[in-house]
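Heads up, one of the protein chains got dropped from this complex, but the rest are sitting where they should.
After this line comes chain A, so read on.
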Amino acid sequence: MSGFDTRAAAALADPLLKTAVERTAGTAEAKRTLAVSAFPDFDAARTRAAAIKDHVIAHLGHYLEQFEANAIAAGAQVHWAATADEACRIVIDLCKASGAKTVARSKSMLGEEIGLPHALAEAGIGRIETDLAEHIIQLADERPSHIIWPAMHKTREQVSALFKAKHRTPHEEDSIAAMAESARRELRDRMLGADVGISGANFLIADSGAVCTVTNEGNAELSLVPPRVHIVTAGIEKIVPSMPHAVHMLRMLARSATGAALTQYTTFYTGPKRPSDPDGPEEMHIVLVDNGRTKMREEGLADMLRCIRCGACMNHCVVFRQIGGHAYGGTYPGPMGAVLTPALDGLAPNRDLVHACTLNGKCQEVCPVRIPLPTLLRGWREKSWREGLEPTSMRMGLGLWAWVARRPALYRLVTRLALRAMRLMGRRGWIETLPLAGGWTRHRAMPRPAASSFMAQYRKERRP
């Protein structure tokens, strides 16, 4: 079995995982549906959001230079990283230069993508994850399983046990409110004592040089205002031309992610503390990270650069809802992860991901920026075939089928024989085991086929 098969099998066998995933994804789906139905013409808003992102991606170089110039004018320092390693090196060097012992991190998927938690650990720099879910998985020493709810795979019972084992003064009452309070007690003073605050960016505003973050917990602000240094790591595709463009994207992001009209805290940071400001960091650094994005733009995956990381595609994915996020193996799970991971980490080790999809199209229907995820997945499947990455059994099977299909008389004969055999196997109305398709019939039976093929019946019926 491949890595993905093994992980998916383990996920399916986990007695708690499906409950945990269903509780959060189910709630998210219901809330999004309500929010979208209350919004005037969400479909037109999706088209506009896609057009804004397409415009930016078509003129990405121009907007990046504009953003850089404005951020520098506001006093920020802008760094560029072509790869994940380069980005981590820049962040670690900045931390070391400021003598940082601990950093407070506000949840950022880009930080996960470039392996920042690992790089900080290697450099001996303490990391305080301040988002509640990231805090949970830091305590559990796990990876995020969802881009909005990284601890989606954990039930309340599991979180309760974890906090009781690891918090200094854990909750007594077993309610979710008491658990959140326990995390608040645990994190508040540690957050305020951090030397550096590290965040991602939901949007980079080209015409002002501002970095926008959104949170519901307020942890970004509590992590980024007190430390002396604020470091932002952001993918280059996060640019929007101006704040009104960001406003439209924010309306789409909140509704698609959590079903809210807006997140509780939306902050635009422009440069470091001004001389007369009572608080704020003295240095602000922005690391603009490529890590495969320019290549995606050049190689037919520009549509994927529209992604605003809302998580709606995974919340509505029948496969994700069964196996959760960890089975996908990469930083990004679900449909958007199945498209992104091969681009970031190579197709060969991730060939299975692009097949872990029923192509039911639900992800595309809910995507706020209309990413044609099923089409992109089909593109990866074709590439996998062209590059000979599909297993021999698949190649031989399809090769054989193609050979027969090009010989109509033979094809009809084979079909007739197969139908006869299948009707024999399904004497009781259903076929319970089928050679070469044991995996399929292990969990379900196949209906007994008709006595003759559609084409045969068609020819017969057409005769006067």
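Basically, contacts are C-beta pairs under 8 Å (C-beta built on N, C-alpha and C of every residue); 3 or more make two chains touch, one makes a residue touch a chain; residues count from 1.
Assume contacts and distances are computed from a predicted model.
A.B. asks: Would you mind picking the UniProt name of the chain not drawn here, from "M56 family peptidase", "Peptide/nickel transport system ATP-binding protein", "LUD domain-containing protein" or "ABC transporter permease"?
C.D. replies: When "M56 family peptidase", "Peptide/nickel transport system ATP-binding protein", "LUD domain-containing protein" or "ABC transporter permease" are compared with UniProt, the left-out chain turns out to be "LUD domain-containing protein".
A.B. asks: In the full complex, which of A:Ser2, A:Gln77 or A:Asn216 touches the chain missing from this view?
C.D. replies: A:Asn216
A.B. asks: Touching the hidden chain in the complete assembly: which of A:Val91, A:Ala119, A:Ile136 or A:Ile431 does that?
C.D. replies: A:Ile136
A.B. asks: Could you tell me which of A:Leu250, A:Leu389 or A:Ile431 touches the chain that is not displayed?
C.D. replies: Considering the complete complex, A:Leu250 is the one touching the chain left out.
A.B. asks: Among the options A:Ala11, A:Ala151 or A:Leu373, which residue touches the chain absent from this view?
C.D. replies: A:Ala151
A.B. asks: Mind pulling the chain A residues that touch the left-out chain?
C.D. replies: With respect to the unshown chain, the touching residues of chain A are 20, 23-28, 38-42, 44-45, 48, 51-52, 55, 58-65, 74, 80-82, 86, 130-133, 136, 149-152, 154-156, 159, 176-177, 179-181, 183-184, 187-189, 191-192, 208-210, 216-219, 221-222, 225-226, 236, 241-245, 247-248, 250-251, 258, 260-274, 276-280, 288, 290, 294, 297-298.
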